[in-house]
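One protein chain omitted, others in place.
Presenting chain A:
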């Protein structure tokens, strides 16, 4: 089981240590870890499980913060990693983001949260809604209160009722004057377009996100019009397996507030909403590059915040890029970002320019990969449709809302 959790800033400073068991872990392990990650290249940083001379280390990096957990004995590594991810999620939810200052400023809350989330190296309470009842998230009111009175406890005196019930994700009896439930289909499109311009792979990774503000103990059923297109899915613990197995209906008692009901995957899509046509020619030390971006198949809604980013190869010494629409920025680490926004009606956005190669190099032999970003509100590109959402006992003044959106996930266009 886990023995200790360290939070490291992006400069390697140990911001926080939380010893979990009697077997104390000296923080010198962090120094060792940081030395290694400096002396070795990036591949060390992306190694989630590391066997150090004295401990096994599990690391995840979120927004520059390294979460490092130590263990000396056999344990499922995914358990440690999942738990660290969960900690990172909860912290960024509590602190409204994650960075060095936020963690340091709210270190007491971080301590209290960690203490509640893990006991003796084994996860204790990880359900966000329960945690929120046990330890109040910092908000403006409590901050002002603490400034004025100098005293504002964020530790709850009473045990959340949900912590012990058979539906541990739900407080027993929340009360709302107006009962609302929102269902969002949030989809991400993963695609690979190879160097020949062929769509090698295109699939949708989607989540059914819910925000439920319902009084009492509601029992919901959600059904899809076309569940057969789902290749694969994962459910929130509240979803009952039996109804899904028999007739593919989601039956559940929802947690209170926002949560992710299920995630799913739809494979083998035939089309992408946006096309990217890059071209490159190189001759005697300079390359001409031109990229066209346009709408391939109109989804019927506006495609927003289109961006295209790519990493210039090391052998490019300088780049001169310009576009007829949007802005182009080149960072010092040779990352180019072309922010297009919406595609105008009258013209096709294009990026063109020249890349100067390092002296002695005739032509480019390695090529960058373009990463496309976009967002389309109001449509789920997978074609998944929600048929209906039923409540077993309908409360007064019930409002049900449905939304959908699709954005680009891992969208690689190779040159």
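We adopt the following convention: a residue touches a chain if its C-beta (ideal position, glycine included) is under 8 Å from a C-beta of that chain, and two chains touch if they have at least 3 such contacts; residues count from 1.
In the analysis below, contacts and distances are computed from a predicted model.
For the omitted chain of this complex, the UniProt record lists the protein as "AP-3 complex subunit beta", which is one of "Autophagy-related protein 13", "ER membrane protein complex subunit 2", "AP-3 complex subunit beta" or "Dynein light chain roadblock". The omitted chain makes contact with just one of the residues A:108, A:331 or A:377: A:108. Interface note for the absent chain: among A:175, A:247, A:270 or A:314, the touching residue is A:314. Although one chain is not drawn, its touching partners on chain A can still be listed: residues 1, 14-17, 19, 21-24, 27, 42-43, 46-49, 51, 53-56, 58-60, 71-79, 81-85, 101, 104-109, 111-112, 115, 119-120, 122-124, 126, 134, 138, 140, 142-147, 149-151, 153-159, 163-166, 168, 190, 192, 194-196, 200-201, 205, 231-237, 241, 244-245, 260, 263, 265, 311, 313-315, 358, 360-362, 365-369, 371, 410, 412, 414.
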